[in-house]
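Sharing a structure, written as structure tokens. Questions coming.
Each chain you see keeps its place in the complex, though not every chain is here.
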Amino acid sequence: MYLNNCWYVVAWSHEVSETTLLARRVLDKPILLYRTSNGDVVALADRCCHRHAPLSLGRREGDDIRCMYHGLRFDPTGRCVEIPGVLQVPPKVRVRSYPVFVRNRWVFVWMGDPARADETTLPNNFSCEHPDWRNLPGYLHYETPHELICDNLLDFSHLSYVHERTLGGSTEIAQSRPIVEDIPNGIRVTRHVRDVPPPPYHLTLRDLKGLRVDRWFKYDFVLPGTLLMESGSRPVGDADDDERRTVRMHSCQTLTPETASSTHYFFQQSHRADVGNESTTRALFEQLLVAFDEDKRMITAQSRNLLDSDEPMMTLWMDEALVRFRRLREKLIHDEQAQQSV
Amino acid sequence: MYLNNCWYVVAWSHEVSETTLLARRVLDKPILLYRTSNGDVVALADRCCHRHAPLSLGRREGDDIRCMYHGLRFDPTGRCVEIPGVLQVPPKVRVRSYPVFVRNRWVFVWMGDPARADETTLPNNFSCEHPDWRNLPGYLHYETPHELICDNLLDFSHLSYVHERTLGGSTEIAQSRPIVEDIPNGIRVTRHVRDVPPPPYHLTLRDLKGLRVDRWFKYDFVLPGTLLMESGSRPVGDADDDERRTVRMHSCQTLTPETASSTHYFFQQSHRADVGNESTTRALFEQLLVAFDEDKRMITAQSRNLLDSDEPMMTLWMDEALVRFRRLREKLIHDEQAQQSV
């Protein structure tokens, strides 16, 4: 069961070009992505309505796609405009077309009722493309359900353990209690961690070696599974408006179910454009990949363990945000299903 | 559900020798094939009746097979003729033996009631072994249901697209409408395509470069899944009885379900023995393999797409032959099941 009436990130915008046919599965549906000659991104069902061959094995002809099994040709709206040997194509011959929106380098598709596609519900992923911020685009494929990765992002106590030598650096993160608030469409988490060693990856941005810092993490985690986070650190005692040794980051991360048991993970973590240079950006990205592999190893092992668990997971205090988010998602899925069955 | 009371090709005859024990699965049943000292092919259940070890891991002893787990010995009829430590073997100790017929290098097994094995229903695969025709024997293993490959062979409109640069060469094939007729046990398809460029692989046989040709495909597709086809081309304007620049081919192809989701594909495409030489035969075979890989890539992708399709395939005009064949097969399977349950 997925939430259908929402935007899912399906690709980084540079992955969709005029010369390639990109096949990607979202909510267990095969999708073909390509770009028309005027630069618009098209998302069609990657399955010819005739014998169900993938259109991604087809051919671009102008802005149309020719299925290369039996030659049906579809326009960017999914309408079939040619069947070999047929003079007039019946209008029912078509493939599904998905609403698409490209915002700040993320390509979103709307998987539910197209009439309800609402661009005002797109997340504010501004730092993916913003002159004040620098990053490199990241992607990981997980062989686990997306819910477990959402859980991970909703409880940063794991930074102290999973990321001991990368993003963490102190058991104080796990000791500190965040403020958890409901917001429209998600959960807001605010965590301050005071008077701790700087995490290893902040040293790439500022010369904090040997100092102690105050850290903060402020993020919204919104449906279907998007993290929008401001985080940073500042030497203990420095004034709040003293930016000279302050680390400021902004991160956008999003989880898109590929199937019930596999997930697309698109992410970036930006640093301020006025700090460091290109090699700083590259270094931070590489450190992030190391850290995200730490998560993946743990979550993949957890996922295997859950396959045959004979008892439920146990809820502890640090699970507050993830429990609230799971409840919200389940409620909305339930509502959506109820509406469909009316 | 399979059709049982019919002959299935299980091997090329050269695959079954006196010195090897060939294991092959047909209709989800393990079969052992070997040849006795007088050259007869034997097909036994590849599963000792005792502890179900494969006899193909056993040993030839004369014309018998010794199971090498606990030593039971079976004769070519499947009767157990020795149990270690037992003076008289009870007649119920035996493995199933399948009727076998070898015709023109194809080894057929009868998978249903042996009493109904009827050699008059064998297909006329003459060109597999005939002095007027030359070919090389082909085999492909498909990880798809056999039905999808039957579909493929019953609609040659795909030649224009899947085989654009090999067997096709013109969109006219897909535009042309074949005559589809019911015949006993199958479907007859006759297709003429006039005034088109010769397909690339015909150039191996005749110097048709720059010419335009008339092409024809005349085939019977008979149960359980065998194509018997006469095809060819002739320069536009040449007389019907002018053989000097005429390409004539004969092809026998057959599909044998290994399991519900995998298939054995035995095939050959012959050219006239009086045209070309051994290297022509080899060149045509290699071109055929390239073309058959084009099919396999498309059908395998289609098969994956069908696994989770939430809607049925759509029937268009070019599906007439395959729809009729599917209906015929389903009717016969239904009849067979009904008979068994009486």
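To keep things simple, chains are lettered A and B as they appear, and every chain counts its residues starting from 1.
As a convention for this text, a residue touches a chain if its C-beta (ideal position, glycine included) is under 8 Å from a C-beta of that chain, and two chains touch if they have at least 3 such contacts.
Just so you know, these numbers come straight off a predicted model, no measurement behind them.
Asker: How many copies make up the whole complex, given 2 shown?
Answerer: Counting every copy in the complex, the total comes to 3.
Here, only the chains that are shown with their structure count from here on.
Asker: Only C-alpha atoms count here: how many degrees separate chain A from chain B in terms of the superposing rotation, rounded to the nearest 5?
Answerer: About 120 degrees, rounded to the nearest 5.
Asker: What is the distance in Å between the mean C-alpha positions of chain A and chain B?
Answerer: Taking the average C-alpha coordinate of chain A and of chain B, the gap between them is 48 Å.
Asker: Over in the complex, which chain A residues touch chain B? Could you list them?
Answerer: 28, 30, 46-47, 49-54, 57, 66-71, 83-86, 93
Asker: Could you please specify the touching residues of chain B with respect to chain A in the complex?
Answerer: Residue positions touching the partner: 151, 155, 157-158, 160-162, 164, 171, 174-177, 297-298, 301-302, 305-306, 308-309, 311, 313-314, 316-318.
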